[in-house]
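Can you read through this structure? Questions will come right after.
Apart from one protein chain that is not included, each protein chain of the complex appears where it belongs.
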Amino acid sequence: MRRALFALGAAVITTAVLLPGAFGRSQATPGVTAKTVTLGGTFPLSGPASSYAPIPAGMAAYFSYTNATAGPDGKRGAGGRQIIWKYYDDGYNPAKTVERTHQLVEQDHVFALVGGLGTEPQLAVRDYLNQQKVPQVYVSTGATQFGAKVATFPWTIGWQPDYQAEGAIYGKYIAANEPGAKIGVLYQNDDYGKDYIAGLEAGLGAKKSQIVDTAGYEVTNPSLLSQILELRKAGTDTLMIFATPSPTITAYATMAKIGWKPANIYVNSVSATQTFMGIAVKSAGAAEVNGSISTYYLKDPANPSWANTPGMKLYMQIMAKYAPSADPKNGLYFYGMAKAYDVVQQLRRAGGNLTRDSFMRSVRNSTLVGSPFTLPTVKTTTGPKDNFPISQQRLIRFADGAWTPFGPLLDPRK
Amino acid sequence: MASFFQYVVVGLSNGGIYATLALALVLIHRATGIVNFAQGEMGMFATYLAWSLIYTAGITYWLSFSLTLALAFLGGMFVYLAIIRPFSHRSELTVVMVTIALLVILNGAAGWIWSPQQKFFESPFPLSVLSVRGVVMSAQDLGVIAVSAACALIVWLLFRFTRIGLQLRASALGPATSRLLGIRVTLMLGIGWGLAAMLSAVSGMMAAPVVVLTPSFMLIVLTYAFAAAVLGGIDSPFGAVAGAYILGVGISLLSGYVHQIGPELQLPVALGVLLLVLMVRPNGLFGHPIVRRV
Partner (left out) sequence: MNVSVGLVGRLGALAALAAVVVLLPAALSNFHTYQFAFVGIYFIAIVGLNVLTGYSGQISLGQGAFMAIGAYTTTILSVDHGVGVYWTIPVAGILTGLIGFAFGFPALRLTGVYLALATFALAIAVGLMAKSFDGLTGGGGGKSLHLPSSPIGGVAWQVWLYYLTWAIAAALLAAAWLILRGEFGRSLRALRDAPIAATSFGISLARFKTLAFAIAAFYAGIAGSLFAITVAYVNPDTFPVALSILLLTGAVLGGLGSLLGMVFGALFIEFAPLYAEKLNNSAPTVIYGLILLAVLFLMPEGAAGLIKKANRALKRASRRE
């Protein structure tokens, strides 16, 4: 009898705790009221990928700034609506992403999902969000398929220059300027690395044979020595590093340890922020790292040459006011803020009668100019034939602790 | 041939990092019969303390290194006395869960205090290469080999030739008898944990320049250290160290020469070794057979 009471008691308590959330509000457009719009996202706030946690924080800072500052229409917020930003931890586990995304859509009734991080986590929820016709906008990954598959998944779109496009930039540049180069590729053995290789080969075109060797590695490898030695043995004089930040640093250090410096090193942009390059320089010595080539499309808060630009000053002001305990030199806050800027522009563009349809139409067919955070003249453009919002980039070269751009603004997707 | 020696040197260097941590695991297992799943995280936490000393407080490397060892010793003792000892009469499973809880706490705490962002941790050895008859070896690898060998040697000397070493061994083998002989067993076991924590700290500080400092950087090292300790014999300090060097060199050579065992399979090979040894010879290459008298 007492056991029965206990069991019943436990059940009553559980139900009482959960019941309040049981009855949702039914609205014309979920997440939108006259005064507010609610956005949601999932990010790895814990676990091995948690170094990306600054992204939603950077977005939060910009949304707070928007909510407090009068926009071009004279009203605070986006189109007069205050942005409510809800984001949850998924630990880079796609099963958690699914659960938290369901929570955002069905319990928190968000208007749209923005900036969700991770290729696999976002793939896991793509079917569901498209079935429910919830915008899955500006996902935080450069995986090419988020732009390539927009026809099948019209509610999903990426934001940053995709990996294949970046690889193609390197391929075209090498084919045009270093026709005799022997290319060796160090790549992360998953879709991330393979996307880059596909782009490189596409960019090289007929000169694909310039690739003499590719060496993959797993994130669990303690050492990259065998890959580096293999690449050197194959006669590589132009090394492509298609790796996430930590292995990239290890690659530089390993080359320094065996005393090898290929004539050219190309390093993918994700791992090429000033912070990571700084660690690489300390680990491998400046001589090993100088001369490396990469691309970028955003300004870098750790690079002093941008410090006096209005965009960087704005960023620093916003960070100081809304995220004072954060380290503003961390480029991921900057990335988040740049993305949030575009989100706000799209919300404004979508009109006073904000619906998921109007928002998505704007995101898929618009040209945003004048972002203070991207490189000058870089635009966020989409259209019926263009599903890669930002595709413009510039080649940059590393020397004496800083990146310097060279060459024109490139757009591999046009 | 040159690359053969390169693989061996790197294998010994990685092996040295595993060896120091494996030695810590063995120490704790011999002293208190526990497999400490949190051993790697204790080393990680100590390495972050060292990072703060070097980069935030601006203290020179070797001074920070020594201070960290001292802090690690105190930390290890504290963990034993405050967290492990209260559970000493509980089931094996409970104790395993306690060390796992400790792993979780340390990992979360490090991310909270120092942020999960990648950090640079310097190597005390110069970035130069030595060329011996055409074989290029890095000073950093040689330095790590030297440090880990020195640690193993010091531990051996401690246990073999000092009074404290004798007391530690007695406390581990027969706590009740040792108490009767006047040995302060609890203190000795605490010292054992402190020593193990110091070894973990060394392992962490040697690994951090190689693997880039993040809160999870020791988890892979721990897995390899487990494999090494099991391979060599989880009750044998000599075995653990030998096992670690064998494992390090073996994996390095395999990944270099056997192309089938490419990058994807380095860790599975280590795990395969672990499983194989556990099944065929659970006491490892150098351990003593587990005999239970009925």
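Here the chain labels run A and B in written order, and each chain numbers its own residues starting at 1.
In this text, a residue touches a chain if its C-beta (ideal position, glycine included) is under 8 Å from a C-beta of that chain, and two chains touch if they have at least 3 such contacts.
Computed from a predicted model, the values in this text were never measured in an experiment.
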Option from B:Tyr7, B:Tyr48, B:Tyr80 or B:Phe226 whose C-beta touches the chain left out: B:Phe226
Touching residue (missing chain; options B:Ala50, B:Val185 or B:Leu274): B:Leu274
Residues of chain A in contact with the chain not shown: 1-4, 6-8, 10-11, 14-15, 18-19, 21-24, 45-47, 88-89, 91-95, 98-99, 102-103, 106-107, 119-120, 123-124, 126-128, 131, 190-191, 218, 220
Footprint left on chain B by the chain that the document does not show: 34-35, 83, 86-87, 90, 92-94, 96-98, 100-105, 107-109, 111-112, 223, 226-227, 230, 234, 264-265, 267-268, 271-272, 274-275, 278-279, 282, 292, 294
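Following the convention adopted for this analysis, only the chains that are shown with their structure count from here on.
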Chain centre separation (chain A, chain B; CA means) in Å: 36
Contacting residues of chain A [partner chain B, same complex]: 46-48, 50-51, 53-54, 189, 215-218, 220-223, 225-227, 229, 233, 245-246, 249-250, 253, 256-259, 275-276, 278-279, 282-285, 327, 330
Partner chain A, residues of chain B touching it in the complex: 3, 6-7, 10, 14, 108, 111, 115-120, 122, 127, 129, 136, 138, 140-141, 209-212, 214-216, 220-221, 224, 252, 255-256, 262-264, 266-267
